[in-house]
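Each remark here refers to the structure printed beneath this line.
A protein chain is absent from this complex, but the other protein chains hold their places.
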Amino acid sequence: MTRILFFGRVSDAAGCSEITTEIPRELRTVGDVRDWLAARDDALAPVILSPTVRAAVDRVFCSGDADLVVDAEEIAFMSPLSGG
Amino acid sequence: MTRILFFGRVSDAAGCSEITTEIPRELRTVGDVRDWLAARDDALAPVILSPTVRAAVDRVFCSGDADLVVDAEEIAFMSPLSGG
Amino acid sequence: MRVTVKDASFSVDAELSNFSQARTDSVGALATFVGYCRSESATGGVESLHLDHYPGFTEVEVARLARAVVERHHLIDLLVVHRTGAVTPREPIVLVAALAEHRAEALAAVAELMDYLKTDAPFWKREMNGGQSRWIEPTEADRARRAARGD
Partner (left out) sequence: MRVTVKDASFSVDAELSNFSQARTDSVGALATFVGYCRSESATGGVESLHLDHYPGFTEVEVARLARAVVERHHLIDLLVVHRTGAVTPREPIVLVAALAEHRAEALAAVAELMDYLKTDAPFWKREMNGGQSRWIEPTEADRARRAARGD
């Protein structure tokens, strides 16, 4: 099972801040997970596919959508960060 | 009578922080006063003639040595300012 | 270096006083920044701000940004306190304080860390007003300042 976390505007679009799910084994990259989530949820689709939404896998920022998610325990999707 | 004030390194060279004196009427500019003070005091001369030493007449910074000192009550000579 | 991320009000006076009192004789400069919640934003009134974060990740990322600034500016010490949760107008959101030998280092460090926090720290801010919530994302100016700093 993998925890998928949604932050910022992504959580609004997902309607929740977190889901725990079995990710199909054929999904190998962050980009694959985005596409899979988009296909499951029309409201989430435009947001999760936005290039401004960054991902982190097991608490490490991804450098791009080709980053691997195999055996990930936690994948986070984040709208633009804004501290301070 | 005019008060002439010396600040910073100028006061060291003058050996005091202030003199009160009658300035000869023919001295019309700040440059004239510098030359007059330099002629009176060999130790003060190189310092008071330095272009890094700024002057103020009646508590207004001079823009240059041509500024007038006629009827001045207070003339200050200041080595480079350094607050903060 | 001390970095705190917390879901509770903090006293800027107390934090700064503790931090600056522990300084050494070689400290010539203290620069600080405090960001407060305002009662008005670009889009209207603000009843409160709500700051979400990513527990276990935000703390690590803020510490990483802070450490980079300490090294780049040869700081003697650095303090960061950042709120999460509900923040009401006049409350502090963030406090950054840098101790250095000289002023240029302390001032540059604080400005730089604030730029990084605005765009690179995992926080998400919502303005709450009249039951409505609006996400606040970095402005063009924030992004431009961050871009000017390179990577």
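Annotations for the structure displayed:
Letters A, B and C mark the chains in the order given here, with residues in each chain numbered from 1 onward.
Just so we're on the same page, a contact is a pair of C-beta atoms (placed from the backbone, for glycine too) under 8 Å apart; a residue touches a chain by one contact, two chains touch by 3 or more.
A quick note: this is a predicted structure, and the numbers were derived from the prediction, not measured.
Shown chains touched by the undisplayed chain in the intact complex: B, C. Of C:Arg2, C:Arg23 or C:His50, it is C:Arg23 that touches the chain left out of the display. Summarising the interface, chain C meets the missing chain with residues 12-13, 16-17, 20, 23, 25-40, 89-90, 101, 103-104, 106-107, 110-111, 114, 141, 145. Where chain B meets the missing chain, the touching residues are 5, 7-9, 11-12, 56, 59, 76, 78-84.
Following the convention adopted for this analysis, only the chains that are shown with their structure count from here on.
If you sketch which chains touch which, the pattern fits none of the simple shapes: not an open path, not a single ring, not a star, and not all-to-all.
Between the CA-based centres of chain A and chain B the separation comes to 73 Å, rounded to the whole angstrom.
If you average the CA atoms of chain A and of chain C, the two centres end up 26 Å from each other. Mean C-alpha positions place chain B and chain C at a centre distance of 49 Å. Shown for chain A are the residues in touch with two or more other chains, of which there are none.
The set of chain C residues touching two or more other chains is empty.
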